[in-house]
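The other protein chains are all here in position, but one chain of the complex has been omitted.
Let's turn to chain A:
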Amino acid sequence: MLTAPDIALAPLLPILLVLAGAISSTVLGFHLPRRTLTYINLALLVLSGIAMGLLWSGPGEVPATAFGGGLQADNAAILLGLTIVVGSVMTLLVSLDTAYRARVSFPEFDAMLMYAITGTLLIAFSGDLIVMLIGLEVMSLASYVLATLQDSRRAEESGLKYFLLGSAGSAILIYGLALVYGATGSLSYAGIAEATAGLTPGNLGLLVGGALLLLAGFGFKVALAPFHQWTPDVYSGAPTSVSLFLSTVVKVAAFAGMLRVFGGALQNAPFWASALQILIAATLIIGNAASLFQTNFKRMLAYSAVAHTGFVAMTLLGTPGLGGAALGYYLLIYTLMTAAALAIVAALQRTEAGMEINDLRGLYYRHPGYAIALAVCLASLAGLPPFAGFFGKYLAFQAAFQNGYVWLSILAVLASVAALVYYLRPAMLMFMPDRTPAREYAHGQRPATNLTVALGVAGITVLGLLPNLWYGWVADPAIWELLAGR
C-alpha cells in the first residue's frame, strides 16, 4: 500500500523562495534586464530570511520537519541559513556594481548564484545524508559554472581546477557516505547517531573508514589542508564577486554540512576527531605561512580564507553545545568581514586579478572611507578587539581548549601571530603617505558596494562591542545538541 509522502511546505519555504528566484532568473532573463532580476532576487532572499525567522522554535517547541525528517528546520539550520542569506545578499549587492566590469553581467550569473544558494540552504536544513549530498552537489555544480563564467583564461583555468578537484572531493565524499550507510544501515542523521552508540567491532572499521572518507571529502569543500590546493587559484582566478561568494557562502554551507555530519550523526564515532586535529594543525601552519609570502592582495585573502578554515574547524572539536555556538558565531562574523574586504577589492581593483599589496600604499589619502573600512576588516580578520573577529577567535579557542586540545590551541595562537603580520602589512601601508599616482580604478565608489561595505563594517563593530546581539541567539547549547534530530 502506498503512503502519502510527508511533505510539509512550511519548513521548505525558505528554500523554495530562493529556488523561485533561481527559476525566475532563468526564465525571465529573456525579457527583463539583469539589474531588475537582481533586485527581485534580493527581495526573495530577504523574504527567505524572514521565513526562516518565522520558523524559529522557542523553548519547548518541536522544530518543523519535512520528508520524514529528511529536511529539518531546527534552530541550528535557521541560524546557519541566516548567515548564508547575509552572505548571499552581500554577494548580490556587490555584483550589482561590479558584474558589468567583470564581464559576467547576464541573467545566467544570477540564476547560477541562486541555484548555488538553494544548494547551500539544503545542506544547512538537511536531516539525512542524501539531502545533504544533493545540496552539496547543487551548490558545487553551480559554483563550478560561476567560477568559469567570465570569458578569460584565468577564469577557465580556475573553473576547471575547481571542477576536477571538486568532483574528486565529491566522489570521495559519496564513497564515505556509502561506507557509513554500510556500517550503520541508516542514512538519516538520527539513525546514524543511534546506530553508532552500540556498534559491533566488525562494523566499526567500516564506520571509521567512512567517517575518514567523509572528512576528506568535506576537507576538499571547506579547504582544509592538504585538500586546500585549489583554493588560492580558484579564489584569485575567479571574478572577485564570485570569490566573495565562494569564500563566504559556500564555505559556510560546507561547514554547516560538517557540523551536521560530525557534530550530529557521527558524534559518537571514534577516531575522526584525532584525524581532524591533524588536518587543522596542517591547515593553520600551511595557510598562515603561505599568506605571509603573498604579494597580491586578493591572493593573500584567499590564503587567509584557508587559514580561517583552520580556526573555524577548531570549533568542531569542541563539545556540540559549545562548539556549535562558537561555529554559529564565527561563521556570521567571518562572512561579514571577508565579504566586506572582498567588496572593497572588487570596487578598487583595476582588473579581476585584484591588486598588489604595495598598491594599497597611501589609500587612506585617496579613499579615506574605504581605507578605514578595510583596516577594520583586516583588524577583525586578525582577531583584534574591539572588533567581532576577536570574539570569533576567542570562542574557537575556548571550544577546543575546554575539550582538551590544549596543544592545538597553542599552535593556533602561534598561527594567529603570523596572521597578524600579514594582515598588518596592507592595513598599515594604507595609512602611509604616498606621492605616486593612484593605482585604483577611478570610478570605484558605487552605492551598492558602499552599502555592502557599510553593512559588513557596522556588523563587525557592533557585534564586537555587543557580541550578545548574535551570540545570545546561538549560545543556547540545546540548539546544537539536537543536530541529529530527536
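One rule holds in what follows: a residue touches a chain if its C-beta (ideal position, glycine included) is under 8 Å from a C-beta of that chain, and two chains touch if they have at least 3 such contacts; residues count from 1.
In this text, contacts and distances are computed from a predicted model.
Engineer: Out of "Extracellular solute-binding protein", "Alkylation response protein AidB-like acyl-CoA dehydrogenase", "NADH-quinone oxidoreductase subunit M" or "(2R)-sulfolactate sulfo-lyase subunit beta", flag the one the UniProt entry gives for the chain missing from this complex.
Structural biologist: "NADH-quinone oxidoreductase subunit M"
Engineer: In the complete assembly, which of A:Ile7, A:Val27, A:Ile278 or A:Met432 touches the absent chain?
Structural biologist: The single option touching the absent chain is A:Met432.
Engineer: What residue numbers in chain A mark contact with the hidden partner chain?
Structural biologist: 325, 364, 379, 384-386, 390-391, 394-395, 397-398, 401-402, 409-410, 413-414, 416-417, 420-421, 424-425, 428-429, 431-433, 467-468, 471-472, 475-476
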